[in-house]
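This is the structure, below, for whatever I ask next.
Omission of a single protein chain aside, the complex is shown with its protein chains in their original locations.
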Amino acid sequence: MLKAIYLNCSLKKASEQSNTEALINKSLDILQTLGVSAEVIRISDYDIPAAMETDAGGDDQWPQIFEKIKAANILVIGSPIWLGEKSSLCTKVIERIYAGSDEKNDAGQAVYYNKVGGVIVTGNEDGAKHVSAEVLYALAHVGFTIPPNVDAYWIGEAGPGPSYIEAGQENSFTKSAIKTLSYNVWHFASMLDKTPIPGKGNLLS
Amino acid sequence: MLKAIYLNCSLKKASEQSNTEALINKSLDILQTLGVSAEVIRISDYDIPAAMETDAGGDDQWPQIFEKIKAANILVIGSPIWLGEKSSLCTKVIERIYAGSDEKNDAGQAVYYNKVGGVIVTGNEDGAKHVSAEVLYALAHVGFTIPPNVDAYWIGEAGPGPSYIEAGQENSFTKSAIKTLSYNVWHFASMLDKTPIPGKGNLLS
Amino acid sequence: MLKAIYLNCSLKKASEQSNTEALINKSLDILQTLGVSAEVIRISDYDIPAAMETDAGGDDQWPQIFEKIKAANILVIGSPIWLGEKSSLCTKVIERIYAGSDEKNDAGQAVYYNKVGGVIVTGNEDGAKHVSAEVLYALAHVGFTIPPNVDAYWIGEAGPGPSYIEAGQENSFTKSAIKTLSYNVWHFASMLDKTPIPGKGNLLS
Partner (left out) sequence: MLKAIYLNCSLKKASEQSNTEALINKSLDILQTLGVSAEVIRISDYDIPAAMETDAGGDDQWPQIFEKIKAANILVIGSPIWLGEKSSLCTKVIERIYAGSDEKNDAGQAVYYNKVGGVIVTGNEDGAKHVSAEVLYALAHVGFTIPPNVDAYWIGEAGPGPSYIEAGQENSFTKSAIKTLSYNVWHFASMLDKTPIPGKGNLLS
């Protein structure tokens, strides 16, 4: 059974409603319908220090998330936008993922090989493509495969205004993007599960 | 009399209506009311080769624009957004501005010292802050001063949809941003006209 | 036989030596050894207007390049860095690629589905990851698949200095990155040639 992990990098605690999680859940529903085992992790509820290590010691809870990523076929990062940028929790998660990029799989490739990446973004008004570009680049650079159209987002008109839950759920562009993201991460996870990337020209030294 | 130049980097020719120019004109009106001599240049109507030179020879029309920039106190770059990015004409203009960054003013500073920069962006839906950040950084890096709040933009909700002229002209956030941009480039141009940046610690070698 | 196209977006004409092309050629050699038919196109030698169209009419030479992209399995974009950004020719090429993104393949997906993207960057000193992120995002957003590690680059130490041809050809990090890029675009092009992305959840409406 294929496994997917969504990391919700909202600044809000699990006790608060997250717009990003509302959009993540649209994708989660599709993946579950397709028979994928999927889980959302709210990063703000974990004690994760900023560090360039896979295990920072002490109460660091990153190692348990790292284990889940290593066991998953699909990783989708969800982020809100603040001042046009991904959240600091999203940046921290990427740093921790990066810190694990010299671990190897059985073939000798980076441990993230044969895993598929995607990104989901919500914000009031601006920055979704910029956030998506940075997140997808980071994932591709450490070993994930990026299928076409795995950036889904909702943003509203320029200026302060309503958020995704209030104003975006009927947006047909966003609905279509979430559907395509979900199918394409599934198509590629299935493909790479059957036909892993050959260990030629891409082994870690 | 203070002088301002707006470079409209729309892909559209002057014969076509430009959303970016519609928003530029809101700022132009304010500057003219404040007694600034202001002009809009539609880059698509000029023959400007991509080159890392101030004069690429032949029919290159950049030199006449470069002269206007050197005579101006204020330079505002206007760009549409395509796929989340500033237009290729905007990128080309920045390359040509950069190519002139080793010219000196009378004090021995870069020729763009004591000039004030700003940016105006329109797009269907996303990318205004990213475009603004890149344009303002380029201007600051070659010698322009960037006052606070000199990024004004309009974008609509996620997905295809109406453009600024159709849907954005009454947006109060954008109106306020255009007003602040216009006043702040004027305030700083006035200030630097009276009190130029001292030629200490910043001379080109 | 698999086909690859490299678009070299250097500002230099074909008569001038291009650092980006020197690095592109390292990848081209590998692809040819792997049995891929590969070609480099120097964008500066073509008459390509900035336009949001697949054919801007008149002497526009983009249509012939667009045909080659549509016939190719692999597209690698090469760009120099100017002031931390991809070149204006690179931005223009992406605009033109974007303009074709509503064309469909036989399955009803975007015409760029089942094609693999990559990026090669050279610069004096800074900006390679930023340029890579923007280029790969644009390609993924219009339908290309991005394998892991398909961003290869060389840059030197901060400040003016020698270029790739003079100083970078023995850099083992860059050599390794070019090798991995070449193998991974080949692995994925082979995979997608045998097993195209299923036309489910990703058809253009």
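Descriptive notes on the structure:
Each chain gets a letter, A, B and C, in the order it is written, and its residues are counted from 1.
The definition used in the following text is that contacts are C-beta pairs under 8 Å (C-beta built on N, C-alpha and C of every residue); 3 or more make two chains touch, one makes a residue touch a chain.
Predicted model only: the values in this text are computed from it and were never measured.
Note on the undisplayed chain: of the listed residues B:M52, B:A107 or B:A133, the one touching it is B:A133.
Across the entire complex, the residue among A:E21, A:D60 or A:E134 in touch with the chain not shown is A:E134. In the complete complex, the hidden chain is touched by one of C:R96, C:H130 or C:H187, namely C:H130. Taking the complete complex into account, residues 11, 44, 50-52, 82-89, 91-92, 94-95, 98, 134, 137-138, 141-142 of chain A touch the chain not shown. Residue-level contact of chain B with the missing chain is found at 30, 110, 112-113, 129, 132-134, 136-137, 140-151, 176, 179-180, 182-184, 186-188, 191, 195, 197-198, 200-202, 205.
Even with one chain removed from view, chain C keeps its contact list with that chain: residues 83-84, 125-130, 133, 153-160, 167-168, 171-174.
Note that in this section only the chains that are shown with their structure count from here on.
Measuring from the average of all protein CA coordinates, the nearest chain centre is that of C.
Between the CA-based centres of chain B and chain C the separation comes to 30 Å, rounded to the whole angstrom.
Shared contact sites, meaning residues of chain C that touch two or more other chains, fall at 134, 137, 141-142.
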